[in-house]
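Only one protein chain is missing; all other protein chains are in place.
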Amino acid sequence: MTVYEGTVRIGFNGSPVLCGSCHGPQYRDWKARIHGKTTGSWETLGPRWLCVECHDPHSPRFKPLKPEAAPVKPKGWKPARIETGGDDHER
Amino acid sequence: MRTYAIYLGRCWKTAFSGSGSYRLWLAVTGLIAALGLSGYISQARYGLIVTGMTDQVSWGLYIGNFTFLVGVAAAAVMLVIPAYVYGKTSVKEVVLIGELMAIAAIVMCLGFVTVDLGRPDRIWHMLPIIGRFHWPVSMLAWDVVVLTGYLVLNMHIPGYLLYRKYQGRPPTKRYYRPFIFISIVWAISIHTVTAFLYNGLSGRPFWNAAIIAPRFLASAFAAGPGLIFIVLVFLKRRGLYAVPEEALHKIKQIFTIALLINVFLLISELFKEFYSNALHGAGSQYLWLGLDGFHGLVPWIWTATVLNLTAGAIYLVPRWKRNRNLVLAACAMSFVGIWIEKGPGLVLPGFIPTPLGEILEYRPTLTEIRITVGIWAMGAFLYTVLLKMALAIERGELRESATPSKSIRMISVPRVAGDPGH
Partner (left out) sequence: MSVDRSGEIRIPKTVDSVPVDRRKFLGFLVATTAGMLGPGAVDEAEAFGFDKFFQKHFTELKGKKLEEALRRIEKEADQKFDRTDITVAADPPIPGVRYGYALNLTRCIGCRRCVKACVKENNQSRDPEIEYIRVLKMPQGTNDLDQSEHYYEPETVPEEGFYYMPVQCHQCSNPPCVRVCPVEATWREPDGIVVIDYNWCIGCRYCEAACPYWARRFNFAEPKIPSDEINPVTHYLGNRPRPKGVMEKCTFCIQRVRKGLMPACHDACPTGARKFGNLADPESEVRQVLETKRVFVLKEEAGTHPNFYYFFD
């Protein structure tokens, strides 16, 4: 597709081609059906979502999430002190 | 058959009669064993959660003791070799002491493995044909075969010889001599198989080393004969058995050389683990130096090393090795030192750090310790009872022809007060 100067109207269906014109690796993965989340069956892969159905075009990057709880600490657990040249931090 | 039953009945009576101090010993070990059993009932009810083991460190005190005791059992053969391969008749007289120790040690091993199982009610799954015995692929299946076979061998050989002595008839060579030679090979095999259990695991770099099997054998032949030496000297000093000096001397030679080899193998191991500072040395680092702030085992392994080196020094320095009491102390030191090396010092660093790099230290719980001590007490009880019966026969006190009330004393060693008799 060619980019014109000025305003261009693109339908939602055109988002893969638009986004893909810069984000080549993601577009290639998307075409091979290995980009992003899929659910359902491994035998027949489900429908392919358009870019904008997962990525908000005005803020495409996913927000950080609050992680689920860490594993329950087993009995006798103590944090490790990793010596990393001057920066002793616990983990 | 009937005479054999009578024989067993008389052995039983002999086993449980004796002096006050003898019966006190039986009572104490029996009581501790019972305490261990009650601990086990709690474990059977709630599961292995009552121990200090976790998914991170999934083997602990039980398997550590098992590993050490397989070595002690194998050490019985250290008497058989000079006695039968080199024909040292003086040592022949004390082979029995070692074989009976092997029985007690194997029974303790079986005890430790059983208490370690999550589902001991399913032990029958290991039987061939009615179960699924994963032999020859699984090293644990091999271990079951060799340990059972070794127990049977060590029950048959002294059992047969003692019965013949009791009857006053000479034993038939072909009923015991081939088994004695088999037992030599078999003793080496039980400990090699136990070593292979560990060193076949490519996912545990601390164990995945060729040196494990030789080190197992060297340390076993230092610790086990040391214990046999202590028992023999005890029996001699209490007038319970006439132990030839030459036999004691032979055993001393064996455990001295074994300890030296053990020290050399240790140095070899340390060099490989530490010289290149490679990542797979993490387990060794945890054990000897501590890792990431965790150093729970460091005092233990260094204590063990000091004990072993001190024992080695006592065995070598002429002025010290002539002092029998010092040598006895050294035997005890090397027994404890090697227990640490092969028990916690072998099992725990295999799990620390975990294959995913987590460090969780292990501390046994009171229940776990209680069960462990209970099994040791049971082993001591069993060994004591076996010795009592066997020595009565050896000394000629228990004979088919003799009536129970009269006994023939054949010992010429001066008596010490309180020794068991009739």
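For clarity, chains are labelled A and B in written order, and residue numbers in each chain start from 1.
We take it that contacts are C-beta pairs under 8 Å (C-beta built on N, C-alpha and C of every residue); 3 or more make two chains touch, one makes a residue touch a chain.
No experiment lies behind these values; they were computed from the predicted model shown.
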Identify the visible chains that the left-out chain touches across the whole complex.
-> A, B
From B:122, B:249 or B:363, the answer for touching the chain not displayed is B:122
Which of B:58, B:90 or B:167 contacts the chain that the document leaves out | B:58
Chain not shown: contacting residue from B:15, B:110 or B:201 | B:201
On chain A, what residues meet the omitted chain?
-> 25, 28-29, 32-43, 45, 53-54, 56, 62-73, 77, 79, 82, 91
State which residues belonging to chain B touch the missing partner chain.
-> 40-41, 43-49, 51, 53-56, 58-59, 113, 116-123, 125-126, 131-134, 137-141, 144, 197, 200-204, 279, 282, 350-351, 353-358
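The working rule: only the chains that are shown with their structure count from here on.
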The distance between the C-alpha centres of chain A and chain B, rounded to whole Å, is 59
Counting only contacts in the complex, chain A reaches chain B at residues 74-83
Residues of chain B touching chain A in their complex?
-> 52, 54-56, 292-294, 359-363
